[in-house]
Structure formats: structure tokens, C-alpha cells
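Once you've had a glance at the structure underneath, I'll fire off some questions.
Excluded from the complex is one protein chain; the other protein chains are retained at their positions.
Chain lettering (A, B, C and D) follows the sequence in which the chains are written, and residue indices restart at 1 in each chain.
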Amino acid sequence: MENLVQEAIQNVNLHAVMPSLILSVAGMALLLVAVFSPRGKTAHIAWLSIASLIVAGIVTIMGWNDTQYGFAGSVQLDNFAAFFSMICIIAAGLAILMSDEYLKRENFPVGEYYPLILITTAGAMWMVSGTDLITIFLGLEVLSVSLYILAGFFRDQVRCNEAGLKYFFLGAFSTGFLLYGMALLYGVSGTTKVYDIAAYIQANPDTTTNVMFVAGGLLMLTGFFFKIAAAPFHMWTPDVYQGAPTPITAFMSAGPKAAAFAALIRVTFICLEGMQDHLTTVFWVLAVLTMTVGNLIALNQKDLKRMLAYSSIAHAGYAMVGLVAWNEIGSAGILFYMLVYTFMNMGAFAILILIGRSGEENLTLDGVTGLGYKKPMLGIAFSIFLFALMGLPPTAGFTGKFYIFAGAINSGYIWLAVLGVLNSAVSLYYYLRIMIFMYFKEPQEDYAWVKIYPATAVSIVISVIGVLYLGIVPGSIMQLARMAGF
Amino acid sequence: MTPEVLTLSNTPVLFTVAMLLKIAVAFVVMILIVAYATYAERKIIGRMQTRMGPTMTGPKGLLQPIADGLKLFFKEDMIPSQAHPFAFSLAPMMLLAPSFVAIAVIPFGSDLHFTYDGIQYVVPMQITDLNFGVLFILAMAGLGVYGIVLAGLASNSKYALLGGIRSTAQMISYELAAGLSIVAVFMLSETLSLRGIVLAQQGPLWGIEALKYIPNWYIFSQPLAFGLFLVASMAEINRTPFDLPEAETELVSGFCTEYSSMKYALFFMAEYANMITISAITATLFLGGWSGPFYGWMNFLIKVFAFMFFFIWIRATFPRLRYDQLMHMGWKVMLPLALANIVITGIAVLLWQ
Amino acid sequence: MADNLLSIMTFFPLVGMIALLFIPRDNDAMLKSFALAVSLITFLISLPLAFDNVFKTSGGMHYREFYEWIHVGEFFQMNYNVGVDGISLWLVMLTTFIMPIAILSTWNAVKKNTKGFMAMLLLLQTGMLGAFISLDLFLFYIFWELMLIPMYFLIGIWGGSNRIYAAVKFFIYTAVGSLLMLVGIIFVYYYAIQSGSPVNGFGIQEFYQLDIPYGAQFWLFLAFGFSFAIKVPMFPLHTWLPDAHTEAPTAGSVILAAVLLKMGTYGYVRFAMPLFPEALQTFIPFLAFLSVVGIIYGSLVAMMQDDVKKLVAYSSVAHLGFVMLGLFALNMQGMAGGMIQMINHGISTGALFLIVGFLYERRHTRQISEFGGLAGKMPIFATIFLIITFSSIGLPGTNGFVGEFLALMGAFESDLRWYAVFATTGVILAAVYMLWVYQRIMFGKVTNPANENIKDLSAREIVIMAPLLLFVFWIGIYPNTFFDKMNPALEQLLQQINNQQVAIVEVVQPVVANVVDTK
Amino acid sequence: MITVTHYLMLSAILFAIGTLGVLTRKNAIVVFMCIEVMLNAVNLTFIALSRHVGNLDGQIFVFFVMTVAAAEAAVGLALLIAFYRNKETLDVDDFNMLKW
């Protein structure tokens, strides 16, 4: 017993969880700040949240190239984790920036919102740095549970309730699959540590034909597929994205999705390495299905949020191409793509926040008719994000897709890349449609209600800079992604 | 030669016989105490309020409980037309049965040694010694909530529903306080087995030889935990002054408004059975169980009766709490105190080592 | 200065565009003059290229600039790698030359949102110049796609009544093709890496040295060729062109015809043909067939049009058929003819669109039946129109003759003889539809009262047309100015195509075939 | 003799029941309980396997699953209440403000 305790003490390495620790503590502290603040006063909480995110970001960056192992190999803060952590931090920061005025407009300025985002981010960071199925699961759940709340945050709006509930039900449902898969993997290998499972498979190669192991692996992956909204497990995405508060939708589509991808990469590339042949086929099919379904259904969407939801499904499909590639370029490509996606998608949602009206959030295509003339700067920014989502140079969307498809082609999946680009071509249509309404039609309204909230504008500017920077001179960040990839 | 513990594998027959005997004794005693606890309560409260209590049935009214029981047996068993019949019938059983089951893990006497066929056997005076006995008791206490919820919902009547909901809220609130308060005990005893806890309370207080005249009962080490647990338990079983769910004057008996006949009697019995269980647990956890100057089971019964008297006494003395006061006390007084107690105990124990 | 000439030339319009954004939006005159000034300065910057005699002696790349751009370890490297040779030289010049004309042509035509219009034009110029000078496939792709965005807005915002349809069609057609090309580009790169060949990022000069197996070449040529064929446009993929041309504003049509379409043919010359010479051999009959079909079909459809602009648009399809046919002849005459025909088409079709624009500005209609007898009312216009018509038909003495003649002759001397025979009918058909439309518009009596008070060309319009006319005759009479600088590069190109052919026919590489046999 | 296989079979059946319940039942609370059944089936699997492979990792996992299930229950119930207060129904078919 003494030995065990000694060992446990030695294994604690707070450096390995420092960024998420900072966010958790900040989250809890701000929760108290929130409850002691008068109702409606939330700005200071938002700024404190951003400050803590910056601190966590600095700590993460300082840990670059300095892999920390903690808690007996349950946590591993390596470059991979650091990169994804940064994505989550950026996503959270942008979401917070675009939230405060939005909450005031929606008449629901509640301070708990920000701590919840911080805790979600902390969960995402556990998830990306977890090398133990328990840690991954725990991170996933901390993330999910906070997001359930955030998705249904406006408790007096039925749409929001519904989004929260749907997210909750399907999230919990998928958690069941994930756990069952983990249980079976544990049963076969006798351990929950990712590297130990890999070692076990190495020692017992016939494990990969073990029915229990294969079933476990697939069930676990199913759980992850729900989280990254891969077709046919994507059903929740449009509803939830449409109903949830817009900043949360933006955040959800970037940070948590990136975290789910991170865990998926870690688990598949390390743990299930032996199943590569079978898994690439699965990923292949799912990737094609996901992008096709996302793009095709997005074609006839009128509601912008819903359209972006389907587009985000399609983008998950593109990112999955990196999984199929199963090589360094592919995994680094996913890293880079998720970063790119964070900027472009969150930017697009930030614009939706500005042009939405209070309460009536269902922004349709008609709602942006002629917007480009009445609010030229918004129009330009929105166009940049849309071009990025299309994947056109010189925006980041192009470099991101390039990275991903390069991975696939390097592994010989040329037809997958072809299907990928054909899907991009399909997606052009619905993104262009937004621009058609924005620029090619005469404005019907004067958009007097559109106020450029300063903080939201800052988030848009940051996103624009990010999109252009990653599009024009992406070399250094791509290099970082390469160092972080598997 | 060390005595052999009776197990099913080495001596199946003896084990079975002993088991059945223990169960039978425990049950009969339990039912008797339940029956006469009602009598005792009426008598004692009567005396305290300078009344006589029951006097007519039998000598000094001693047959009163039996008469009550018979009366209830022959009353009409009604199921209101709007009720859900199955759940309605299930509810009282769900309340009573767990409180009976809970006694299965309580040690009610010191070990019994006897020789059979030249082999020395030892029989623990306990129906079964689960190594997580406390958890079992808490689980059973938790099950009781279902009975009340079911009663409230199945009756499909406003008073019953309100009573049931209120009672549930109350029970779970105080279950927390009760559960937390005894954590400090386990920190000292290092076991969840009730028998183990009793054994841990042997010897002089805090192991100091100079204090050998004071037993090492946890009531001395953990007075706060004791108080908290007693109060919380009382509330958990809806005893006055925490009997809001049944509050006759406000909610017309709460969740048992619609009940009659033997089903009502089961609710009634459950309350007293719970009282016994709680007394027994408190005695075990804080007063050294069967240890004391007399035979094991006598010590134990004395402690139980003392607690029963205490409960009745409280009933006679205190007025009923208001609901907000009740919840306030559970959440804002007892819960923090219990948590603080754990922290303080932890620090104290570590410093002591 | 000379070291960075190409970069300065390319990015000057972009800088100008950014500066333009700070000019108040309602100051139309200022916006226009500024844009014009920017485009003129760009033209001046590019002038030294035209007078540099180094192109006469060497067919290689000149004015090279090379900077590392994106370097991601062993994953991939992209470089800023630019340069011009005799082939791209004249296309670059054409671009810088046409742009001031296009801007001048919109002086009064664009009424709404001048700022956006000018910004888009300047952005477009950067894209076009960049695409012509890129020696790195990745860089080329970036510029190639960059051209899409401004053109999309030019058509969509300032176009005619059916502009949305035309803009989206243009965008999606072009983007689909280019996306497939992207896959091809990435594949070539990794093929080069894996085959151990020396690689300098996505530099095409290194890619020229690759021995890509036939199986891969086939698909790659298809990917590249498809993309360029859309842009050219070749026969079955041409349907976006009439829509885009018709709906685009005059400046847009001019640039689209003069420069953007050259992107496709330039792509063939620079990338598809030399990179995949073996596959080229397979495709030549097919492509040549499509070119001839394009020539005849374009001419016939042009004949049927009621709308002048549509007529010009379809004539473009026919003209570019000649270009393609010349290029696929794979000999000096054909190549030179194709190349010069690209310039010619830029000048004459650009001029035709300007002429249509003049008409449209005056009458706000493009229906041929609305006009008639304009010759008497506007003599200067009639003269200019006639010259341009001759140029378009390819009358000797004008530029069109030189190009078409050389292209057809090249084709005739190569394996494409029979194609050339059929293509020749296109020349006759061109005469038919061009002269016919000229006759219907200019001659006869003024039947439509709206044409009674029609004004002749203004000074500005004459200034716009003058340089075009100059080049019509210059190329028509003394094309050697251009050929001198083009020939060395073309020779080198032909050598590249033919060498590779021989090399590949000789070397059989079964190992490589496995690599290419994709999953 | 009862072996680990029996436990696994039992938990698999429970898991299947839970899954089917989630997919077929209409009442949100029942759906929610079915999810809990799934989680508990997983817990059973973990414990059986933990005993089978002879280490405690599985039981530790169960601890976390329980906690998480509790947290999920808390949040889920809160969401259900919020929805019920606005819409007065808990039928899954009435989650139709957004296209399903």
C-alpha cells in the first residue's frame, strides 16, 4: 500500500494537466464570481474568462516540444495535445468574444455561460491529452455535459430546449456505445491505457481477429463518430446547431469537434493500429458518405444556421479523409484543418450573430438579401469566410484541404481525393447562394437593426486574419502541425 | 484450536439451521417491538402529557396493539378509482420490506461459541456480515423513498402527491446529511462492515490506557457526527418533528391519505420498523453495538430501547418544523457541518498519527 | 528593379486595389482615374519585358524569382517561383495592355458601386498575371483560382438580367475543373518525391524531367486537360461561355475573352502538354476532333444568333478551336500559329466586345434586328468595326490571317491533315457570319427610329480602339516582332514534348506502374 | 457454473434492450432511462471483465461512469424540465420545432 501511494505521488505530474487545470480552476472561480454578480452584469466575467484562456494558451505554448507524462501514463501533454488544446482555446476565446453582446440582445445575460465554456474547454483538453480510455472518456463527458447545458442555454426558448435535449439524448446514447466499446477493449487487453493496449496487440497479433476486440473497437469508434457528426451518425447536428445559441453552435462546431477528432486519432492510430486495413475501409466509406450527405442536404437549406450545420458535417467528412490516409501528412492535415475550420466557421457564425435579430434567430437566405451593400464590411468578411469554406485560395480553407488531400494522395487514395474535390464542387453551390443573396440581389431592407458589436467585431477580425494568414503564409503553422501530428 | 466459522460449504446443515434461527428470532423480535412500540409511544406520550394512554384492552391496555392490528385487518381495503392499482398496492410493501431487510446486516450480539461433533464452531450474532454492510443499509434506506414516491403518484390525489413529493425531497436531503456524517466514522474504523465497526470500538478510548474506563465508542470521538446522524435519520424516516409528509393537519396524512386497512397499517409499521433500524444502526455505529456490561444482545437491546425512548420523547417535546426550515436545516446546516466534520476528522487523524 | 520586375508587375494591381478601398465610395471620377492609373502603371512596368531581346536568343525562363514560401519538412514545399519565357511573355503583355482599355471602356457604363467594380478588375489582373508567370504548380493554382472570385462578382453584380445564372455557371464549371487539376497537381508532386527525382517544390521545370508512366499520365492529362478544356472552352464544355459573355459587363467580357480564355490554352502549352507528352499523343486525335467540332459548331451557332454579344461569344469558341488545333499539330508552324492566334483573339474579340459595348451603351439593346444602317450615322465606328471584322475573319493583312493560316498550315503538315481540312470550313463560316452581322447592323436604311440620333464614337472611345487597331495591323503585316521572341521558347517546348516521348517509349518501368496502380 | 461469458451475455442483452428502448420509445423519460440501462449494462461488463482479467482498472472505470451518469442525469433532467415547462409534453415526437 505504501508503495502504491508512493508511486501514485511520483506519477502525479501537474505540468501535464496545467492548461486544463488553469481553465478548470478559472471556471470554478468564475462560477462563484458569476453567482455573486448582479444579474445582467456579465462583461467582467467574459473578460476574466478570456484572460484565463490566454494564460492557459501561454502555458500550452510554453510546453511545446516538451512532452509531459502524468498520472501513471493517463495523460500525455505532447505536441499533438498542445496543438489541439490551442485550437480549443482559440475556439473558446472566439466564442466568448462573440457572446456577451449576443446574450444581452437575447435578453439572457447569465454569467454561468462563460465558466461553462471554460469547463468545456478544459474537458476538451483532457480529452486530447488523454492516453487512457478513462481520461478520454472523462474529458469527453466533461465536455459533453457542459455543452448539453450550453446548447439548451436559453431555457425559455423552446427551440433552444429542444436543441439541448436532442444533443443530450443522442450524446448520451453515443456515450453508451463508446463505453461499451471501451469495456470490450479492456476485456480483451486487460488494460485501459492506450499504449498498453497497443503493446498487447503487438504481443498478440491474433487479437485483431478477435471478435470481441473488433466489435469493441468499432463500437468505440461509433461513439466518436457521433461526436464528430460523421454520417450516418450525424442526425443530431443540424437540429442542435440550429437551435443552440449561435456562439455555442460556432464553438461546438470547432473546439469539441476538434477534440473528438484528436481522441479519435489517438485511439485509432495507437490503439487500433493493428486494424488499419479494416479501419481505413470503414473510414473511407464514412468519409465519402459524410461529405456527400452533408453537402447534398445543405444544397436545399434555407436557414443559414442549418446550412452551416450541414456544411460542418461535410467538413468533418473532409477531415476524415486525413484519417483514411493514416499517415503523418493525414494526421497533421487534420490538425491543420481543424485550426483552419475553427477560424472560418466561427467567423461565419459570428457574422450570423450580428445579422440575426433578437429572439428571431432563424436567419434565412432571404434575410441577407443585399446585405453586402448595406453593410459592406460585414459582406466582405462573410465572403471571405464563405470562400474559405468553399476551399478557394488564397484563404485558409484551401490550404487546409490541400493538406488533407495531400495526405490521402500520398497514401494512394486518389479516388477519395477526387470524390473529395467533387464534393467541394457541390458545396460551391450553396455557399455561392449565400453570396448571390448578399450581392446579386437588391437590398430589401436597410438592416438598421444590425449593430456592429465591438467584441464580436474583434472576433470577426481575428477570424479574418486567421483565415488569410493561414491561407497565404501557412508555412510555419503547417510546420507546427507536422511536428504535432502522429 | 481456533473455532471454525460456520459456512455453507463446510457445514451446510448447521449453517442453514443457524441462519433460519437467527432470521426467525430477529423477525419475531422486530415485529414484537414494532407492535409494542406503538403502545409504548401512546403510553409514554400520554404520561408526558399527563394522560393515561390506552388502558382498556387487556391489563393496562397491553393488548391494544393486537386489537389495533386486528381492526386494521378487517377494515375494507380500498383502492381509489383514479389510482393505479398495482403501484398503489406495491407502495406500502416497498416501504416496509426494506426496513425489515436492513436488519439483516446489523450485529445484535457477541459471537456464540458451541461445540458440535468435537469441532468448535463460532456463530456471529448477525444474520449476515456483509463487508459493505453500511452501504447495504443505506441502499435499503434509499429504497424506502420509492415506496413513498409510488404511494404519492399511484394515489392520484393532490394531497398524496404533494405529500409524496415533499417527503421525497426531505428524505433525499437528509439521506445526504446522514450519509456524509458517518463518513467520519469509517475514517476511524477503516471498514464498512458493521461487525467490523463494532469490533473497532472495543478497547479504551482512543487507545489510551489511562482512559480505559471509557469505552472507545465513536460517540466520544465523533459527537458531532453522532448528533448529525441521529437528527438526519429521524428526518429520513419522517419522525416528528420532521413528519411533514404525513403532516395530518396540513396534508391530511400526505402520501397515505388514500390508504386504508392493512396497507395503511404497513405504512404505520414501516415507520416503527425504520425507527428500530435507525436505533440499531446508531447503536452499532456510535455506541459500540453489543459491547457493554451485560450479555451482548442485552446491551444491544438496551441501547435500541434507549434510542426508541428518545425518539418518542422528542416527539412529545418538539413542535413540527416548517418545510422551509426543514430544508434549510438539512442543506444549509447539516450538510456543511458534516463536510466540515470530515475535513476536521481527517486532519486530526493524520496529525495524531 | 529588374530583379523583381515580375513580382512588382503582378502585385502592383493588388496594392492598387487595397489603396483603392480607401477612396470614398461616392467619388466615382477619382475611383476610375485611380484604377486607370494603376493599370497604366502596370502596363509601363511590364513594357521592359516586351523590349528585352533576351527572348530572341534563349527559350528558357527569364526574370526568374525564387523564394521559399511554404516549407513543411518532407511533407511538401511550395515556392514562390516565377519567370517568363517567349510563350508567356506575350500573354503577360496582352494582359497588361488590355486592362487599361477595359477600364476605359467602362467609364460611363458602370453606374453602381464603381469602387467594387474597379477593385475587382485590379484583383483580377493580379490573378491573371500571376497565373501567367508562375513556374510552380501550386502557385499557379492559387492564382488560377484567384481569378475566379473577381470574375464571379463582375458577372454577378454588374452583369445583365440573367447574371446570377451565368455567374454561378461560370464559377462552378471552372472550379470543378480546377479542383480535379488540384488532385493531379498533388499526385505529380508525390510521384516525383517517391520516384526519387530531384524536386524543387512544385516547380514545373523539375516536373518536366519526370518519367511518369503512361497509366498515370493518362489520368493526369485527363485531370489537367479537363480543367483547361473548360477554360478554353472546348466543344462540349463551352456552354458557360455564351452565358458568361452575354451577361458580363463590357469590361468583363473583354477581359474574359482576351485573357481568361487564354488561360486554358496557355495551360495546355505550359502544363498539360509538356508534362504528359505520352498521354498527349493518345488524346491528340480526340482533342483535335473536339477542336474542329468546336470550330464548326461555334461558327454555325454564331450564325443563328440574334444577339450580337452572343454571336461574338460563339465566335470565340470557333477561334479558340483554331488555337487548339494549331497547338496540337506539335510543329513549329502550328505552335506559333496557335500562340499568335491567342494574341489575335485577345485583340480582335476584345475589340468586338468593346464594339458591342459601344452599341449597347447607346441603345441598351444588343438585338441585331434593332440596328441597321448605322454606317451612315457613325462613320468612324463603321470603319473601326469593319477593320475588326476583317481581323476576326482573318483577312490577309490583318492579324487574324497570320494566326489562322499558320495554325491550319501546321495542322495540315502534321497528322491532323484531315482535321485541318474540315477546320478550314470554319474560316469560310466566319466570313459568313461576321460579314452578315456587319451588313445587318451597318448597311441598309435606318429602319429603327431610335437609331436616327445615334452618336458616333467619342474621343475616349477612339482612344480605346486605336491601340487595338494598331496591333491588328502590326501583327498582320509584321508578325516577326512577335515570332522572334516566341520561337526559341517554342522550340524548346517542342523538344521537351518530343524528347519525352522518345524517352518514355524506350524506358519501360514496371516498378513505377505498381506505384501508380492506385488503391 | 456461471462464467464471465454469462455476465457478458447478460450485459449485452441489457445493452440491446437499452438501445432498442432508446430507438423505439416515445416518452422522453423512458428514453432517458433506457440510456441509463445502457450505461449500467456497460458497468456490468466492466465489472465482470475486471474480475476476469484480474485488475481493478475496470472497476475504477465504473466509478467514473457512475459519476458521469449522475452528472448527465442532472443535466438531462434539467433540460427535460425546461422543455416540459415550455411545451407541456415529453413525447419525443413533439421535439419537432426543428426538423428532426
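In the analysis below, a residue touches a chain if its C-beta (ideal position, glycine included) is under 8 Å from a C-beta of that chain, and two chains touch if they have at least 3 such contacts.
Following the convention adopted for this analysis, contacts and distances are computed from a predicted model.
Peer 1: Suppose you had to identify the omitted chain by its UniProt name; would it be "Electron transport complex subunit RsxC", "phosphoenolpyruvate--glycerone phosphotransferase", "Multicomponent Na+:H+ antiporter subunit C" or "NADH-quinone oxidoreductase subunit A"?
Peer 2: So, among "Electron transport complex subunit RsxC", "phosphoenolpyruvate--glycerone phosphotransferase", "Multicomponent Na+:H+ antiporter subunit C" or "NADH-quinone oxidoreductase subunit A", the name matching the hidden chain's UniProt entry is "NADH-quinone oxidoreductase subunit A".
Peer 1: For the chain that does not appear here, which of the shown chains does it touch in the whole complex?
Peer 2: A, B, D
Peer 1: If the hidden chain were put back, which of B:Gly46, B:Pro80, B:Gly203 or B:Pro241 would touch it?
Peer 2: Residue touching the chain left out of view: B:Pro80.
Peer 1: One chain isn't shown here. Among B:Glu41, B:Glu258 or B:Glu271, which residue touches it?
Peer 2: If we include the chain that is not displayed, B:Glu258 is the one touching it.
Peer 1: Among A:Leu31, A:Leu147 or A:Leu304, exactly one should touch the missing chain; which is it?
Peer 2: The one listed residue touching the chain not shown is A:Leu31.
Peer 1: Tell me which residue among B:Thr128, B:Gln202 or B:Thr317 touches the hidden chain in the full complex.
Peer 2: Residue touching the chain left out of view: B:Thr128.
Peer 1: List the residues of subunit D that touch the chain left out of this view.
Peer 2: Counting only subunit D, the missing chain is touched by 63, 66-67, 70-71, 73-74, 77-78, 81, 85.
Peer 1: For subunit B, which residues lie in contact with the unshown chain of the complex?
Peer 2: 7-9, 15, 19-20, 22-23, 27, 72-83, 89, 92-93, 96-98, 100-101, 103-104, 127-130, 134-136, 155-162, 165, 168-169, 172-173, 175-176, 179-180, 183-184, 186-187, 189-192, 252, 257-258, 261-263, 265-266, 323-324, 327-328, 331-332, 335-336, 339, 342-343, 346-347, 349-350, 353
Peer 1: With the missing chain put back, which residues of subunit A would touch it? List them for me.
Peer 2: Interface residues of subunit A facing the absent chain: 1-2, 5, 8-9, 28, 31-32, 35-36.
Simple rule for what comes next: only the chains that are shown with their structure count from here on.
Peer 1: Using mean CA coordinates as chain centres, what's the subunit A-subunit B distance in Å?
Peer 2: Taking the average C-alpha coordinate of subunit A and of subunit B, the gap between them is 52 Å.
Peer 1: Report, in whole Å, the distance between the mean C-alpha point of subunit B and the mean C-alpha point of subunit D.
Peer 2: Result: the chain centres lie 33 Å from each other.
Peer 1: Whole-Å distance, subunit C centre to subunit D centre, using C-alpha means?
Peer 2: From the centre of subunit C to the centre of subunit D is 64 Å.
Peer 1: So in the complex, which bits of subunit A are touching subunit C?
Peer 2: Against subunit C, subunit A makes touches at 328-329, 332, 373, 387, 390, 392-394, 398-399, 402-403, 405-406, 409-415, 417-418, 421-422, 424-425, 428-429, 432, 435-436, 439-440, 473-475, 478-479, 481-482.
Peer 1: Going by the contact rule at the top, pick out the subunit A residues touching subunit D in the complex.
Peer 2: Touch list, subunit A to subunit D: 133-134, 137-138, 141, 145, 148-149, 152, 155-159, 161-166, 168-169, 172-173, 175-176, 179-180, 182-184, 186-187, 190-192, 235, 238-239, 242-243.
Peer 1: So in the complex, the part of subunit D that touches subunit A is made up of which residues?
Peer 2: 8, 15, 18-19, 22, 28, 31-32, 35, 38-39, 41-42, 45-46, 49-50, 52-55, 57-58, 60-61, 64-65, 68, 71-72, 75-76, 78-80, 82-83, 86-87, 95, 97-100
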